[in-house]
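As you look at this complex, bear in mind that one protein chain is not there, while each of the others sits in place.
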Amino acid sequence: MAAAPLQSVPAPRPEDQDASVSPETRAGQAYFDRIIADDSRIEPKDWMPEAYRKTLTRQISQHAHSEIIGMQPEANWITRAPSLKRKSILMAKVQDEAGHGLYLYSAAETLGTPRDVLNQQLLDGKAKYSSIFNYPARSWADMGAIGWLVDGAAIANQVPLCRASYGPYGRAMVRICKEESFHQRQGFEILLELSHGTPEQKEMAQDAVNRFYAPALMMFGPPDDDSPNSKQSMAWNIKRFSNDELRQRFVGMIAEQVKVLGLTLPDPELRFDEETGKWIHMELDWQEFKDVIAGRGPCNAQRLARRREAHANGAWVREAARAYAGKQREKQMQKAGAA
Amino acid sequence: MMSQENEGQAAGQQANVWPLWEVFVRSSRGLSHVHAGSLHAPDAEMALRNARDLYTRRNEGVSIWVVPSEAIMASDPDAKGSFFESPQGKDYRHATYYTKSEGVKHL
Partner (left out) sequence: MNAPTPAHADHSLDSFGDAAASATRVTPGNALRPEDIAIQTVRPSEDVAQYALRLGDDSLILAQRLGHWISRGPEIEEDIALGNIALDLLGHARSFLTYAGHAWGKTEDDLAYWREEDEFRSAWIFEQPNGDFGVTIARQLVVAIYQRLLYSRLVESADSTIAAIAAKALKEVDYHRDHAIQWTLRLGDGTDESHRRMQAAIELMWPYVDELFDDDELTERVGDAGVRPSTLRGEFDAEIRAVLDEATLALPAVPRASGGGRRGEHTEHLGYLLAEMQVLARKHPGATW
């Protein structure tokens, strides 16, 4: 196997030499390092560094939260979808997002933190999720822009994660990526239909692209020189490409696709640089990004309130189901005792 | 690891938190059930139904098993050597070990 630079073993840390580190830990670390160096997979019960477990728990649960919160802007349009076919597609899509959230929570739970704890972090406003879902979906065309740009960016981010070093995460991503491609295509087709429709429809489509372009580019995370955790994630084979690498790659794809749509991207600086072979895009407003992440976006409060409401309204239902299961178990035990 | 397990149990005892189930899906007749992931459900019947909705929305399966996660006994990951390395070196368990009979038909 070619030794790509991304697979290199992390440099020995001070604790490796530390006499206070137990032999078990040292052996575990050596085993872990070898698996990473071989580009093989870490599985749930393997020894892993605490920082690796923490990083993954945080990343996977944030990812899961994003799917769950991400249902809202689109669910917002299910009842108003302008044709029954679009209504079916949108419902199936939002339902998939619930599914993706569950695949990811399932992967996160294998690291030792139960879902209700992760969920509570979300409800308490302590957990982050993708900033894009704090923007409002104001028009039907937003269903197109979200599918094409937001899901498109998500796919570009996620496809490399199919080979993340943590087995359950990679497996969840394989399933998710496959389903996401339907999401992106249906979004593209919504925009295509609108841009070839009435002048009002075309305007609606362009407006949606204008609003979602920059937030979609920000989905790849801060620029590489301002992304402190990236290097470690790459050393651990969780992340395979840098934020900027993925971002400029994505811009290149949509720059071509937008022509098919007959729309434009709201980026006067967008061009392909022959010299570096890379796409150049406009400066993004990273202050806005930080604000939205920190909870000061247009919809943060609304999204969390809706999540909390659903959770609170469902408490008596979840409780009833558990109580019923308990009663059934008791009945069975009594039957077994009587027999 | 111990502390995490305790955390999980504590959570599971809360009245409105459902326990965790592992889901195995047979993708078509003639194949084994394969682990697909996990989900939460109040009991086995609901776990099966949730598994159907979550893991077979696209005709991925013809049969589903659900098992309470806590019922799964896994081999000790720290005992890899004693558990799984013993078969190594026992080449004579494999047909390829027997080279003298090479070329003999139907063998």
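Each chain carries a letter (A and B) given by its place in the written order, and its residues are counted from 1.
The definition used in the following text is that a contact is a pair of C-beta atoms (placed from the backbone, for glycine too) under 8 Å apart; a residue touches a chain by one contact, two chains touch by 3 or more.
Please read these numbers as outputs of a predicted model, since none were measured by experiment.
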Next on the checklist: Touch as defined at the start, partner being the missing chain; which of A:Pro82, A:Gly125, A:Gly262 or A:Gly295 qualifies?
Outcome noted: A:Pro82
Checklist outcome for this item: The one residue from A:Glu50, A:Glu200 or A:Glu256 touching the chain left out of view is A:Glu200
Item to check | On chain A, residues whose C-beta touches the chain left out of the figure | outcome: 1-2, 4, 6, 38-41, 68, 71-72, 75, 78-88, 91-92, 94-95, 98-99, 101-102, 105, 140, 159-160, 162-163, 167, 170-171, 174-175, 177-178, 180-181, 190, 193-194, 197-198, 200-201, 240-241, 245-246, 249, 306, 309-310, 313-324, 327
Checklist entry - Going by the touch rule given at the top, which residues of chain B touch the chain that is not shown? => result 18, 25, 27-28, 34-36, 39-42, 45-46, 49-50, 53-54, 57-60
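As a convention for this text, only the chains that are shown with their structure count from here on.
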Checklist outcome for this item: Chain-centre distance (mean CA atoms) for chain A and chain B, in whole Å, is 26
Checklist outcome for this item: The answer for chain B against chain A in the complex is residues 1, 4-5, 7-8, 11-12, 14-18, 20, 37-40, 42-43, 46, 54, 57-58, 74, 76-78
Checklist outcome for this item: So, in the complex, the side of chain A touching chain B is made of residues 24, 28, 43, 45-47, 95-96, 99, 102-103, 106-107, 109-110, 112-117, 171-172, 179, 314-316, 318-319, 321-325, 328
